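Missing here: one protein chain of the complex. Every other protein chain is in place.
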């Protein structure tokens, strides 16, 4: 895959949340290093999956890109335009093109507004009047996401969890965005409903050519939805590759351990390799030096503590398959087609 | 904990300083002249100026405030009245007694009234609240809930007067309220003199505590950790007191601390209703007489009571809930 001019270009993206304390006057005494130097790109119409365990900084990343949070350092470029520290006014031009879908379909919809108003709100805010009127546009959108357009005047509590998530999707589509940041869009839903929403998002991505930054902890869902996948650990990307490379030929020990931990329905038939990680993820306030995974890694050496491994292409990897490891896993000889 | 107390004490002092300054300013904004009142009926401009000078209110405002502060921290000499050692709150404009002495004389009454009624309303309020929570939705709960609604809409100056008339004067069930020499002098007289005010004051507060206790407990009884405690095989009783009640205590203690702080600053209406002479009565006198030093004194007592109550509440909350970290 060659990326000539990515839609979204992120480099060195960093977010530190200050911790205040001290005596007698409170001051900044440290920082939660939630996101610590991310580099990645999302091409037009592409879906990049961002996976990792809780506290790895994946949600913070989503909020930085939609500028719900102010980055501490780094650069976010959208369609060639630097939006890292863009003001509200400057952002207004790109806001319609970058939309967000949230995890919790219950709390992300205003319970006092009809779904018609909720879905029309982005048009109101940006003063857009589509041909045929806003209501017609909203009805079309409801139909697109598989809801009955007749339900235009109903309130969120009249819908089930899956339907509410569809409302959230419709709202995100209102302004015909080019990039949707979806933060755990299906993890609050039941299995059977989850599949409905994943299919919907996939259809939208293909039919409307929308690029996605798909943030999730479920590796199987991410694999299903994203052409490329980045794995995060403690605020950094440890490995990024296209789907088949990452899942079939993981080079970072953490990626391998993570994949091996996923319980699969087929496990009973042919038990897969199991790597059991011990201990817990260290605190992002005082992360380990060098490679952040070294405290739980079975391959760690002194070098891992002193040198931060760069995120680069490792021997045996295809183009665009980057990993940050001093002692990568050996490449599989049988490369799947 | 030490850091917490140190930091909060510092900020409490600062708050009291600000409050005293505001009181000072407000006093002079008010269109009343304490000198004219003290000057008497035949008041020539000369005597008025002399009175002003004697009261120390002819200096510019900041100077007066500075003198007052020096008095508080280092003591101060008064013409004709002699030295007043720190902490000196000055002398009353009207009867020239030291303000500190007036306050320490009156404080035991307020303390007795507040603590006594607190014991009553906590016992009754929390008790009925607990019962109501256990018997959720049953008759007892409904009675307690409606009774508490009635209770909280009562006014002390009506209930107090009615209670005094019937319970003391007509039916002689309870002794008539009166000031006593204090608990240490004559415990029996102390108890008799305060019993009715305690009950009446408690009646008003009980209602609040019933409702609060009930709602807090209804909430904590539905917590997952209460279910876990039951799943461990603990009896309902143990689960109720060791888990549900523990969780409900925090908010109740918070409100209790604030109420107590408020009461210690002087229950003005209660004292007036029952003819007791505590800080509340003193406050009324200070306002009525335009008595600046006394006013400053009672305002500081009331403010200090609330500020200290806040610190204590936060510290106690941290003891109840280990998740709270003091710093």
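Residue numbering begins at 1 within each chain, and the chains themselves are lettered A and B in the order written.
We adopt the following convention: a contact is a pair of C-beta atoms (placed from the backbone, for glycine too) under 8 Å apart; a residue touches a chain by one contact, two chains touch by 3 or more.
Definition applied: contacts and distances are computed from a predicted model.
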{"item": "Protein name (UniProt record) of the chain left out of view, among \"NADH-quinone oxidoreductase subunit E\", \"CheY-like chemotaxis protein\", \"ABC transporter ATP-binding protein\" or \"RagB/SusD family nutrient uptake outer membrane protein\"", "value": "\"ABC transporter ATP-binding protein\""}
{"item": "Contact residue for the chain not shown (choose from B:35, B:229 or B:292)", "value": "B:229"}
{"item": "Touch with the omitted chain, as defined above, among A:54, A:87, A:153 or A:330", "value": "A:54"}
{"item": "Option touching the unshown chain, where A:167, A:198 or A:324 are the choices", "value": "A:198"}
{"item": "Options A:75, A:117 or A:223, residue touching the unrepresented chain", "value": "A:223"}
{"item": "Residue numbers in chain A that touch the chain omitted from display", "value": "53-54, 160, 162-163, 190-196, 198-199, 202-203, 217, 219-221, 223-224, 243, 247, 257-269, 274, 276-281"}
{"item": "Residues in chain B touching the chain absent from view", "value": "137, 223-225, 227-236, 242-243, 246-247, 320-323"}
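Keep in mind that, in the parts below, only the chains that are shown with their structure count from here on.
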{"item": "Rounded Å distance, chain A centre to chain B centre (Cα mean)", "value": "55"}
